[in-house]
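Note that one protein chain is taken out, while the other chains of the complex remain in position.
After this line comes chain A, so read on.
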Amino acid sequence: MLKRYDAQKENIISAGIDIGTSTTKLVISRFSLMNMAGGTHMPRIEIIEKEVLYRSPIYRTPLLTASSIDIQAVERLVREEYITAGIEPADIKTGAVIITGETATKHNAEEMVHSLSDHAGDFLVATAGPDLEGIIAAKGSGAYELSKRTGKTVANIDIGGGTANAAVYRSGRLCGTCTLHIGGRLIEFSDGKIISISPPVQQILRLWGADLERGDSRNHPIIGKLTDYMAEVIGRMLRKDLHREDLPLLLGHDPNWTEEIDYIMFSGGISECLYHFENAESSPAQYDDIGKMLAQSLRNCRELAAFKWVEPDETVRATVLGAGTQTTEISGATIHAEGHELPIRNLPVYQIRFDNNLEKGLHQITEAVKKAVEIYDPQQEGQNFALYLTALPYLGFRDIQELSSVLLKSLQAKPMPEQPLVVVLESDHAKVLGQTIKVQETKQSIVCIDQIKVEHGDYIDIGHLLQTNVVPVVTKTLTFHR
């Protein structure tokens, strides 16, 4: 064994907050970062360990009305949980707030997320979107790990109150996602009677010519048929064989993976009804809905029995653990980032593909910056964006100089050219590019980072420069591209 000199280490705290249709929960974790290259090599900083320090109880999501979240109550809850966990908001360097399921459609959801990421920590990211939800849950449940370890194709189906979010992984590679309007809260009861039926379910009932109304008994036989049907739809979705009449339950795009699924894993609140991992006392929230019946239907469903079932590592906490521990990436260690510009939040990404041809890429830059302004800053208010340069050819020093001067020139198309120039590179060139830009234009403020994978249209958050000279980056993929 070679001795590791000068291993630079550091710990950072990450928070994950999941505000779901039915429940809200929080986790605090600690990431250990370490230089995995020998002390005299070029540094390579990696997250080598993630330790969950604190898991909150599972709270019922506070709502003001059926269509609005009680922002103050959520904030209070988060504040109190921080105190119990012994954490100051300022300690938190990364993490994600995620609004999931039906909650994301509440009219003040966006306001909620922004107010939380302003108050809950210096660097906390807001995310939403059903594809991302499925992805995060699959990482928190252990499905992603399982696929990586076994090389198998694993589908994670996270079923909460409002939606079932499936994400399919093979060998740790994302194959596709799909979301259905299937969840425990689609029909709610009170005192043994139905008090609400969600619109997609109503549509299905109409298709069936069945009538089920508020006030009907919770023992109405059609309800069992409904949950059985939901389980079958999940089975068909996994086989990419949804029927026409199933479509009212489809939220967004069709299943978009091409692989055959080997293993299935359930997470989310419904999974808790299947596996009972949680300590009953730690979860003050109680539900009066079709959740338990749905779980029973999943168990009995023939379509689903054909797959190999694997128990998840986490049930109802999969999403919050995914949000708290799986959303942060670490940039390359040789970068150029001006500390006073950080953190930067919600920066849209504009990709410029070089197709391994420098000339071609350089030609596109000015036009790309104009386009980015049109798309992301149509009112010319100064919404900044990141340029993501991909498929660069090999860049010699003179190429870097050329790239730098073209980038600087292109900034004139921005309403506020003096804004920090944020460049994300796929390949390891950030330090020399940043340095060169600085030499060519001393006054230009620059954040130039590399070895991060993002996509056109993503939003990224770039955290404070850490002691190990890297920045944490969280990518918010709002749309899922194959």
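In this section, contacts are C-beta pairs under 8 Å (C-beta built on N, C-alpha and C of every residue); 3 or more make two chains touch, one makes a residue touch a chain; residues count from 1.
One rule holds for everything that comes next: contacts and distances are computed from a predicted model.
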{"item": "Hidden subunit of the complex - UniProt protein name among \"Ethanolamine ammonia-lyase small subunit\", \"Amino acid ABC transporter ATP-binding protein\", \"Fe-S cluster assembly protein SufD\" or \"LLM class flavin-dependent oxidoreductase\"", "value": "\"Ethanolamine ammonia-lyase small subunit\""}
{"item": "Contact residue for the chain not shown (choose from A:164, A:270 or A:395)", "value": "A:395"}
{"item": "Touching residue (missing chain; options A:84, A:171, A:300 or A:467)", "value": "A:171"}
{"item": "Touching the absent chain when the full complex is considered, from A:359, A:374 or A:418", "value": "A:359"}
{"item": "Residues of chain A (touch criterion as defined above) contacting the omitted chain", "value": "5-6, 39-42, 151, 170-171, 334, 356-359, 390-391, 393-400, 426-432, 435-436, 438-439, 451, 453"}
